[in-house]
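All protein chains but one are shown at their positions in the complex.
Chains here go by letter, A and B, matching the order in which they are written, and residues are numbered from 1 within each.
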Amino acid sequence: MTVYIFIVLAVLAIASALAMVINKNVVNSALFLVLNMVSLAGIYLLLNAQFLAIIQILVYAGAIMVLFLFVIMLLNVEQEEKLFDKFRVKYFLAFLLGVAVTGQIFYSLAGVTDMLPEISDKMAAVGTVEAVGDVLFTTYLLPFELTAILLTAAVVGALMIAQHKIKRTEEI
Amino acid sequence: MLENYFPILVLAIVAIVLAIVLMTLSRILGPFRPNATKLNPYESGMDPVGEARDRYSISFYLVAMEFIVFDLEVVFIYPWAVRYLDLGFGTFIAMMIFIIMLFVGLLYTLKKGTLDWELNNYRG
Partner (left out) sequence: MSPGGFELFSLLYIPTWVAVLAIGLFSYLNSAAILVYAERRVASFIQNRVGPNRVGPAGLLQPVADVVKLLLKEDVTPTHGYKVLHAVAPMIPVITALMSVAVIPFGEGLYVTDINAGVLYILAVASLGVYGVTLAGWSSNSKYSLLGGLRAAAQMISYELPMGMAVASAVLVAGSLSMVEIAASQEYLWNIFINPIGAVIFIVAAFAEANRTPFDLVEAEQELVGGFHTEYSGMKFGMFFLAEYMHVFIGSILITTFFFGSYHLPFAGYWLPELSPLLKGVLDVSVFSAKVVFWCFVFIWVRWTIPRFKYNQVMKLGWARLLPLSILNFMIIAAGLYIYHNVL
């Protein structure tokens, strides 16, 4: 049963990721990214990472993608130009790099025979909120505190960008 | 554990099917006689002027940006709220430092007036 659900989710994740890249309309792309994140959350769930799965939706789909959508809408982005309207060196390089990354993924997957790992009770317990809390606030306390500094810096950074704009209009 | 999420999957499918059925029902039952005037976007009875999808105030963008930061704060708080009574005083202080730091960030934001709609509009 879990294997079938996994196949559905994996296909959905790959299809939405492809659709996101191929789609010419930027808003559609963003929405496919949201779909991609939701299916990723489903895959996390199959791995018994409940907390991570829900956070994936709450933070990525519910917060970060909203910002993306806002930016796309507010900047009034025109339709993306065609992907391959003319040959350019950087496209060729990007293509080679893509092939290399795909090869690497296939290489690392070649050794895997089981699609989903057997999940023991011990592994299942790791994904709960309580387990995440236990580890985050003892072993990884320093990274956690550093996150606070990072987030505060993000607040100030966001303001700097905005204030910069405002000053400019004042000068004019 | 995973079986606890099975009802949610069922519910999601039911909800999506229900929404689609409601929409299709209206398509089938309702009339469909479009004409140019009817399909025009509403603009108080006048012909629409210019494009609707124009640039809008930067404040919306700022709100979304600040939201991500504080949403992350909330997300960090939940695992702590569940476990802090058992993890000792150090963890308690650690979270207080975390919250106060972000609180300072919030106060800075408010002081700068970034989220103040009126102020932003005056500044252009």
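By our rule, a residue touches a chain if its C-beta (ideal position, glycine included) is under 8 Å from a C-beta of that chain, and two chains touch if they have at least 3 such contacts.
Everything quoted here is computed from the prediction, not taken from an experiment.
Novice: Mind listing the chain B residues that contact the chain we can't see here?
Specialist: Touch set of chain B with respect to the missing chain: 1, 3-8, 10-12, 14-16, 18-20, 22-23, 25-27, 29-34, 36, 38-44, 48, 52-54, 56, 59-60, 63-64, 66-67, 70-71, 74-75, 77-78, 81-82, 84-85, 89, 92, 95-96, 99, 103, 106-107, 109-110, 115-118.
Novice: Residue by residue, what part of chain A touches the chain that was omitted?
Specialist: Touching the missing chain: residues 25, 27-28, 31, 34, 50-51, 54-55, 57-58, 61-63, 66, 69-70, 73, 128-130.
Criterion: only the chains that are shown with their structure count from here on.
Novice: In the complex, go through chain B and note every residue touching chain A.
Specialist: 1-2, 5, 9, 51, 53-56, 58, 60-62, 64-69, 71-73, 75-76, 78-80, 82-84, 87, 90-91, 94-95, 97-98, 101-102, 104-106, 108-109, 112, 114, 120, 123-124
Novice: In the complex, go through chain A and note every residue touching chain B.
Specialist: It comes out as residues 2, 5, 45-46, 48, 50-51, 55, 58-59, 62-64, 66-67, 70-71, 73-76, 124, 129-130, 132-134, 136-138, 141, 144-145, 147-149, 151-152, 154-156, 158-159, 162-163, 165-166, 169-170.
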